[in-house]
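Please read the structure below before turning to the comments.
Shown here is a partial selection of chains from the complex, left in place.
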Amino acid sequence: MTKTPPPFEPVSSMQLPRFAGVPTFMRLPWVDLDDAAAGQVDIGLIGIPWDGGTTNRPGARHGPRQLRDLSTMIRMANAHTGVSPFKLVNCAELGDCPVNPADVQDTLQRVTTFYGKVADRHITPMTAGGDHLVSLPILRALARSEPLAMVHFDAHTDLFDKYFGEFGYTHGTPFRRAIEEGLLDPKRVVQIGIRGTLVDGADIAWGKERGVRIVMIDELMDRGMEDVMAEACEIVGDAATYVSFDIDSLDPSYAPGTGTPEIGGFSTFEAQRMIRRLYGLNLVGADLVEVSPPFDPTGNTAFVGVSLMFELMCALAVSIDRRRAG
Amino acid sequence: MTKTPPPFEPVSSMQLPRFAGVPTFMRLPWVDLDDAAAGQVDIGLIGIPWDGGTTNRPGARHGPRQLRDLSTMIRMANAHTGVSPFKLVNCAELGDCPVNPADVQDTLQRVTTFYGKVADRHITPMTAGGDHLVSLPILRALARSEPLAMVHFDAHTDLFDKYFGEFGYTHGTPFRRAIEEGLLDPKRVVQIGIRGTLVDGADIAWGKERGVRIVMIDELMDRGMEDVMAEACEIVGDAATYVSFDIDSLDPSYAPGTGTPEIGGFSTFEAQRMIRRLYGLNLVGADLVEVSPPFDPTGNTAFVGVSLMFELMCALAVSIDRRRAG
Amino acid sequence: MTKTPPPFEPVSSMQLPRFAGVPTFMRLPWVDLDDAAAGQVDIGLIGIPWDGGTTNRPGARHGPRQLRDLSTMIRMANAHTGVSPFKLVNCAELGDCPVNPADVQDTLQRVTTFYGKVADRHITPMTAGGDHLVSLPILRALARSEPLAMVHFDAHTDLFDKYFGEFGYTHGTPFRRAIEEGLLDPKRVVQIGIRGTLVDGADIAWGKERGVRIVMIDELMDRGMEDVMAEACEIVGDAATYVSFDIDSLDPSYAPGTGTPEIGGFSTFEAQRMIRRLYGLNLVGADLVEVSPPFDPTGNTAFVGVSLMFELMCALAVSIDRRRAG
Amino acid sequence: MTKTPPPFEPVSSMQLPRFAGVPTFMRLPWVDLDDAAAGQVDIGLIGIPWDGGTTNRPGARHGPRQLRDLSTMIRMANAHTGVSPFKLVNCAELGDCPVNPADVQDTLQRVTTFYGKVADRHITPMTAGGDHLVSLPILRALARSEPLAMVHFDAHTDLFDKYFGEFGYTHGTPFRRAIEEGLLDPKRVVQIGIRGTLVDGADIAWGKERGVRIVMIDELMDRGMEDVMAEACEIVGDAATYVSFDIDSLDPSYAPGTGTPEIGGFSTFEAQRMIRRLYGLNLVGADLVEVSPPFDPTGNTAFVGVSLMFELMCALAVSIDRRRAG
């Protein structure tokens, strides 16, 4: 397992029990980004153990560790779509991205540098956060040539401007900054599941003005997942698209282990259905963020998290496969 | 914050983080009922830290403390209805009502006395229990002039007669006593979400005989929330109406922290929808009871509780505003 | 209570609080299988405190103890169907079946021997697991004369062949072995709720080849519970039918306390509805398995488990009553 | 096990695993106080599932249930003194004493009545609480002929007078009432481990005036367990002596599951040593109280509790054996 791959395959649970072994993501081989083997990787699983953008309850810095632990429960293929990302493309664990727990700007720089290398090697990143601010430096690395489209599942818009006076870089601001920096094309951004009590509504207003399509939870529930996802796919079209899944988009009964829960969310079944509707898109990366282990001592939130990471990997693999077939 | 208000406003999380500060309900100013400022309060948030009526698993006495703690996560406005109770009316923390943990009758008297003062000051009480028996002394204070109507969300009817021989005052009996005492008009009482295993069905039979409208969970699920709530609103009409929300009306996956859970309940999304249907009514008070922190170490049940308290406050505020406009 | 019954009745919570007393299942009298009183028992509640077939996360051996603890919360009658198993037939606690925590084959033999005695006394067994492998030795005792039909609620088919090389007896293999041994008629077996990531799909393929009706979760959700259960009842017809309910068939938000959770499952409300559709069948036994207390420190999973055991008991009681009337 | 004993022996863990079976105390036979077999019992293990005297954090009503659960971990003999209570005398589970969770005086009466029967049958009671007020009605039943001596391990004197105005029956008052009622001879009462912050010191002053020997934790630590216990044994002499062990006498690191912890207590090793020094006394009963399961989700406090109950049973058995030999 420490040897240079191939093969890029999970250790089978029929050989080694699922709870055993050093926990790499999905029991995949662990490849150093500077190794030659990195050149063969299609999907790279990366942790960003950082919550320095969290203005409320911290803990997401422990997300990647627990997500790795629970990820060894995941098997080979998607029973519902037949897709196996491990068969379709080369998947590998890339370890944790460097961070500085005590400095926001330094961390943003470190993450962008690391993902720059990932992009240079033509690896599609599947990121495990970390708080939601980590999406910003990832987008800086991935959107080097043109603004990306985005499908964004969340209870919050993350389009806020400033906190505590003049502080503009928190887990509530990444997509405001990303739109301002031209990393995202707001007209191709869809936000799904938004809800909760409002500070003042300025985030929603700002997004709408720039063309962001914000689907509040009521609309989602009333129209149904199918209908909304059809619209979402139409909006992003065939643009290079990033998928950002905040675990707090789920109802807290499914994912209590997060720092800023909001009641009245959708279910994991609905999340699975929505992610599977992304198979046709041109995906260039995905993240699953805001899993905060201290708030769920059972570890079930992390299990939900890796189950959805697997769904996202299926969508990424299909997309890579299509591009390759292209 | 310790100074005499105005203003009656929550401390903003953009100034002080949500997890910081002495936790008053919703980060509101703390007003003593004997202060002059109490005269300006429209909605008073009151805790009743008592579970002396609990015949089963205790802990609801710790409810107000944990509800206060989690309530500082609530922001200014309802994203779905646009209502902000803090903008519409004057809201304040009134502290905990006096109780005697070791004596039922003494406690009932203390609560009625306290709520009598609340009523004298024309404050609409939003109560955080405590076990469900606390609704009885509140109703004694609020129904001084005429019987009230009630919309009651619960897994249990709380229409039982006696326990352990001749004991008539427990969290299973408040509304039997209230109807017997003429505090509630049974023909204007609607109970929603009733389910679970039966002792013998005498409670349901007694209620039906007197005209209480009991909506079992099966009927609720089959007809849908909208249809049932339309009927509920019609039943209470424009009578002075009390709203009592027992957290165990929710499915225990949403609210495990309660003493007498019953599986197969409704969701928080459905609860939100139902409460928002109350906006048109003539509401004179509300309570949220039976949050028992020891049974949910994650604190998520209390977060659900305060999120629904906020929904109830929105409904109360709209009602007060209408009466004022009246 | 230690005296020879009758009466076969739960201790009333109006006399002794629900949390009090030595916890027998449902507060029923405890009858030794070798006592004369055993001859009067219709439904026997039996624990199998064993997880020696668990290849993944253990703990189901503690299931019966915690299920007994929580079972004292269950009352007399089903509020939705009016059935009271305690009124309809004689129910009793039979204690735990002998097991050997360190030897699989010895345990299988001990369980079959015990259930052979149960069958000899014409007691219909309602079993609390333990891991799912316990269903195999139960079926060996119950299917002595002819293969049984089965309605099986689960996230997994449990139709796997071998683990860790040549090991054929785990909680993933019971129904493969049972079909091979002629204990189940595969054409009269329905599996409901199957989902999760696949090892390789060989289990599903094997089952389908033999005529097992496998209802994946997507089909269940799309068609609805009513429609699927109508088909299930048609498949098993009036054959002698066993019901096996794996707690992991529920979504983990309802039942996190289990060793191999899969997201995207059905709810307890849906489970109740489906079990109530079994009333018309010719049921000869039921089990509820895979409750693993260490994975749910709140105990809520065990409460869900005993609530569904009560639903299963109602179905068994109706069936026994019909046969008797028959 | 449900048959009339003899033999009065725990089920062996070499036959049935320790975690298996209906949990009676110490896996002993369960004897109804009204059965003929009760006449053969020397030590009766009794639960009092009640915390109606608790003015602070409740939960001790759940103590007996969890103590039973953990008690099945206890084996046959004391490795350090060689004593096996199960060999020396007849031990049996007597079930839970009747209580009324919502009425203090009614409960006191029920407990005294039950223990009156216990005394009538010449059974030495080993009680599992419940909160500390349960000692009062036990003493009322045991001290019918003359005041008892007492060795009392606790962080608190429980010699308070009134709470919340005029309320005289709480878990802080049992021994004040017992001395006032002539149930205890204050000059033969020793209290060991007293500490914590003071309300006003009136309890200590009252005790000292009447001759109670109060050993504060500092004196205990400075003089050592041996020296203090020698004095304690001298004080009670050969008088009929009751032993009351409040789990909060231990440091909370050993027993966090209790309602009124005080830091800076003694260890379980020290507790074992002290209890073993009681072997020479004339003991007539013992209790272990204030285990509150909701405050220790690991269950470790209950395990500590039953381990000390076993030590107390050894001391009781030696005493009974001596009296019989006497």
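Letters are used for the chains, namely A, B, C and D, taken in the order the chains are written, and counting of residues starts over at 1 for each.
As a working rule, a contact is a pair of C-beta atoms (placed from the backbone, for glycine too) under 8 Å apart; a residue touches a chain by one contact, two chains touch by 3 or more.
Remember, it's a predicted structure, so these values are computed and weren't measured experimentally.
Q: If you can see 4 copies, how many does the complete assembly in this structure contain?
A: 6
Keep this in mind: only the chains that are shown with their structure count from here on.
Q: Which one, B-D, C-D or A-B, has the same contacts as A-C for more than half of its contact pairs?
A: Answer for A-C: the repeating interface is A-B.
Q: More than half overlap in residue numbers between the two sides of the chain A-chain B interface, or less? Answer same or different.
A: different
Q: So chain A and chain C are the same sequence; what rotation in degrees superposes their CA atoms, nearest 5?
A: Angle of the fitting rotation, chain A to chain C: 120 degrees.
Q: State, to the nearest whole Å, the distance from the C-alpha centre of chain A to the C-alpha centre of chain D.
A: Centres of chain A and chain D (C-alpha means) sit 56 Å apart.
Q: Of all the residues in chain A, which ones touch at least 2 other chains?
A: Only 251, 253, 297 qualify.
Q: Looking at which chains touch which, would you call it a line, ring, star, complete or other?
A: Its topology fits none of the listed shapes; call it other.
Q: Going by the touch definition at the top, which pairs of chains touch each other?
A: A-B, A-C, B-C, B-D, C-D
Q: Quick check on the complex: what are the chain B residues that touch chain D?
A: 51-59, 61-62, 100-104, 106, 163-165, 167, 169-170, 294-295, 297
Q: Using the touch definition up top, name the residues of chain A that touch chain C in the complex.
A: Residue positions touching the partner: 12-15, 17-19, 73-80, 251, 253-254, 267-269, 272, 297-298, 300, 303-304, 307-308, 310.
Q: Residue numbers of chain A touching chain B in their complex, please.
A: Residues in contact with chain B: 55-57, 162-164, 194-201, 204, 216-218, 221, 251-253, 256, 260-265, 295-297.
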